[in-house]
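A protein chain is absent from this complex, but the other protein chains hold their places.
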Amino acid sequence: MNMQLGSAPGASVLSCKGLSARYHRVTVVSGVDLSLRAGEMLAVLGSNGAGKSSMLQAIAGVVRGGGEINVNGRSLGGMSAHKRALHGLSLVPEQRRNIFPTMTVRENIDIGLALLPASEREAQRAFIIDLFPILQTRETAMAGMLSGGEQQMLAIGLALGRKPAVLALDEPSQGLAPAVFDILAAAFDRLKKGGLALLLAEQNVPFAARIVDRYVVLSHGHIVRSGDRADLDDPQRIAEAFLGTGRG
Amino acid sequence: MTVQVKDITVRFGGVTAVKDVSLKLPPGKIVAVIGPNGSGKSTLFNAITGMVKPAAGTIEVDDTRIDAMPPYRRIGLGLARTFQTPRFDPKVTVSEAVMCGFYPVHRTGVFSAMLRLPKAVAEEGDFRERCSDILDDLRLSEFRSLTMNELPMGRVRLVEVARAVANRPKYILLDEPAAGLEREEQRMLSREIRKLADRGVGVLLVEHNFGLIRELAEHVVVLKDGAKLLEGEPETIAKDRAFIDVYLGSAGR
Amino acid sequence: MYELVEYLLRGALLGITYGLLAFPVSLLFSTTGSVDVALGAYAVLAVAVAYSIGGPVGILAAILATVFASFVVGIISLRLNRPGAVDHVTAVLGTFGLAMFLESLILSVFGTNPMIRQPFDTFWNIGGIRISPQTGINAAVCLVILTALFVVLRKTPFGRSMRASAANPVGASLNGIPVRQIWFATYLLGGLLAGVAGVLILYTTGADYSSAFTLTIWGFGSAIIFGMNSPLRGFAGGLIIGMVQALCSGYLPGAWATAIPLVVIFVVLSMGRMNQIVSTGGRV
Partner (left out) sequence: MPAVLRSRLAPIGLLVVIIAAMTPLIAGSAFWLDNSVLVAIFSLLALSVGMAYGQAGILSMAPAAFGAIGAFATSIVTTRYGLSPLVGLALALLLPAVVAYPMARAITRLSPLPLSIATLLLSLVLELAIREGKGLTGGYIGISGIPPLWFADSVFAMHVLSWGLVVVVLFLYANLTDSAVGRAVKTARHDPLRATADGVNVPALLASYFAISASVSGLAGWLYAHHLTYMGPDSLTMHVSIKVVLMAVIGGASTLLGPVLGAAFLTLLTLYLPAAETQGMIFGGVLIFVLLVAPNGVLGTDWGKLIARRSDKQPMAVRPAATEGTA
């Protein structure tokens, strides 16, 4: 079941080889290879406990892991999380845990922008606001007081602040109202066109099917299946992968 | 003689995590709770075992109101639970971890334990024996002297189940026991759950794997955004359009 | 009546220094979840150094000495708080060790003599109430420091990073903030403030080698009275403790003056001011 995931032409922005993640000494993800080009979006699908979050966290450096991680040709393996953030990797963790609930929206965005040279900050801020205009109107509100959808937009805006090369998103659709899905999908589309590489961990397959280019399915910490977006439109196959139906 | 949850509502701050949920868990039956992440399954568990306070509603175990009792008294009445994220001290051995599960049934006081009175020795021996039976049942015997951090995740979940059954509960609440288990381990686990139910234990099961639910549960409750969406037999539920939409996320379509 | 007001003012004078000690306590607790028991010892170190050298040079040396001491504690605490092995009680034990070390150092170098300097022997007489000019100095220094802290915390990128690391350490590191360095800086800032507090104590009530743990307790008590998460509240807490102390020593016999505020802190502790955590969100 060895997929040639990195076979697509063009420069790869993110490439991982033999990626593993562990809590304490328990390995929860192992032997994952993947690669991602600029302007491409890859979904990591799988049920709860399959290892999606751990995999993303290992890439971002917040859980211990092994294997090679390259972003734009620079090896990030062994670096601490904040150094990885400096080198073009952004993670929006599960339940938007990258935001600071007791600080205002503006302050949150400032934190995201802090790593950019001062001259580029305002332009990037304008870009984020343009992507999610609602953030402008909520500027002085405490981040913790925003609705789930607004928090998700803030979380993404925060992660975009330093102009990352790779944006990893851990279940951004979780617990959100359907209306927000459209905003997120539109935003992801724009980001892709702008050349960002996106890595999306999702349980919500239909949502993923709307926006991704390729997908992999993670089970027990291994990639067990991969393919193109088209597969995801077939409800039968989704059911197989997620409900265990069809296998009896 | 059942666990009866009536119109339970749980709020965190301004957010309603569980809203007017009722369910019944008779002895010897397996009832499954299913729903997307954040639909309130774990919170429901926590409300039943007393780890969060419901804002409204009642919970009864065998006709005893328990919703004002502290958790330890509820456990003493014959409830047991597992955690979605197993909570273990990584440094204890498997058999020690299971031995901890006997706490609710221990009868020797601190002083007879300290003095090792014959009563205490007998009880300790009894626990050891039952512990090794449980480990045998769940095929964990070969791992008994390994520490928890040396164990693969699947086995850790089994130890969690072993610990919960140690006090011979009348009702057991399993929070995603099969997540991360290999197919073979899953089959063994489902056999054990079935055995528990056959022995008259009521099992409340939170599970994402619908295959397992189909195999085991007599009754399924579907939660969405903290409220009960529908309930019924697994086969009916599986065909229900509303369920498929909720579970796979219709909104994304 | 005048007596009461005088006691209250004397208490406020004392309380200002406690308020200064309260700030590092709450800052450190909210940023790292730990308590630095050595804070009182830093303050006594500052008292001793400033006392023996004297003058502005002494004050400067005192503050340098405390910053150095907190540097050592910061290194130890970072070593002890390794990922996956965050044990606050062990970290507290480490600061305990340093407190012991400093106390004994001060004892061997300076002996058991109380160290105090009172440059003013005149009093301001305001409406019949006598106030030492030192009150004015203490209040001014505190005002300056509180303002500076407010500006640093609210207006500078460093302060923002600090608050971010406190509110959400994992999120902060995902946003490129070097959380461990920030923790370390928090320890240093704590040392600096304890040093300033120590200098003021030298010119107010004085101290001896054995004051270290008591001062820690006062700082800690001030920090928890109104909740751990704001320096301003810690400052208010300091004023309260100082006033309770002054009133007790004014109206009650002997040791009660010291015991009552301790009991107050005990009661506050038992109200669970430090326990507002754990089952958030219900996911267990």
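Quick notes on this structure:
So that you can tell them apart, the chains are marked A, B and C in the order they are listed, and the count of residues begins at 1 in each.
By definition in this document, a residue touches a chain if its C-beta (ideal position, glycine included) is under 8 Å from a C-beta of that chain, and two chains touch if they have at least 3 such contacts.
Everything numeric here is computed off the predicted structure, so don't read it as measured data.
Residue-wise, the contact with the chain that is not shown comes from A:A81, picked out of A:L14, A:M41, A:I59 or A:A81. Note that of B:P36, B:P104 or B:P177, the residue touching the chain absent from this view is B:P104. Taking the complete complex into account, C:L105 is the one of C:V5, C:L60 or C:L105 that touches the chain left out. Taking the complete complex into account, residues 49, 51, 70-72, 75-76, 80-81, 83, 85, 87-89, 92, 96, 99-104, 106, 108, 110, 113-116, 120, 123-124, 127, 163, 167 of chain B touch the chain not shown. Interface residues of chain C with the unshown chain, by the touch rule above, are 35, 37, 76, 79-84, 86-90, 92-94, 96-105, 107-108, 169-170, 173, 179-180, 213-214, 216-217, 220, 254-256, 258-259, 262-263, 265-266, 269-270, 272-275, 277-281, 283-284.
As a working rule, only the chains that are shown with their structure count from here on.
Look at where the CA atoms of chain A average out and do the same for chain C: the two points lie 43 Å apart. Spacing of chain B relative to chain C, judged by their CA centroids, is 47 angstrom. Measuring from the averaged C-alpha position of chain A to that of chain B gives a distance of 32 Å.
Looking at chain B, no residue sits in touch with two or more other chains. The set of chain A residues that touch two or more partner chains comprises 24.
Those residues of chain B lying in contact with chain A across their complex are 36-38, 90, 149-153, 156, 176, 179-180, 182, 208-212, 214, 238, 244, 247-253. Chain C meets chain A in the complex at residues 83-84, 157, 160-161, 163-164, 167-168, 170-179. Taken together, the chain A residues at the contact with chain C in this complex read 24, 60-62, 64, 80-82, 85-86, 90-91, 93, 97-103, 107, 110-112, 114-115, 158-159, 161-162.
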